[in-house]
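For this view, one protein chain was removed and the others were kept in their places.
Presenting chain A:
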Amino acid sequence: MVAAKKTKKTHESINNRLALVMKSGKYTLGYKTVLKSLRSSKGKLIIIANNCPPLRKSEIEYYAMLCKVGVHHYNGNNVDLGTACGKYFRVCCLSIIEPGDSDIIKSMPGDH
């Protein structure tokens, strides 16, 4: 019961931080651009939805491992992640390039 409560609170905090990044920072949405940002070592944090196909998820994780970039598995599917980004479409994975005013990069990778 306590664990469930804790995840709900941190879930909301992820959403808040993500909203702040959307407003003030730089990001890219979508698998192709996420890989591009990892190749050019511009991405600082990758967020993957939970219904991402497992092959794609492990590919992104492998690239992130080579890049030494944190990956956060979002607690929600691509519809929820799109809503959290304030978009009206589905987002399966996104890459944060500049966090702006948010502290998402400092607080999230330990979270995972």
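Note that in this section a contact is a pair of C-beta atoms (placed from the backbone, for glycine too) under 8 Å apart; a residue touches a chain by one contact, two chains touch by 3 or more; residues count from 1.
Going forward, contacts and distances are computed from a predicted model.
Between the listed names "T-complex protein 1 subunit delta", "60S ribosomal protein L27", "Beta-hexosaminidase subunit alpha" or "Sorting nexin-30", the UniProt record for the complex's undisplayed chain reads "60S ribosomal protein L27".
Of the candidate positions A:K8, A:K23, A:R39 or A:K87, contact with the unshown chain belongs to A:R39.
Screening A:V34, A:C67, A:C93 or A:M108 for touch with the missing chain picks out A:C67.
Along chain A, the points of touch with the absent chain fall at residues 35, 39-41, 43-44, 59, 63, 65-69.
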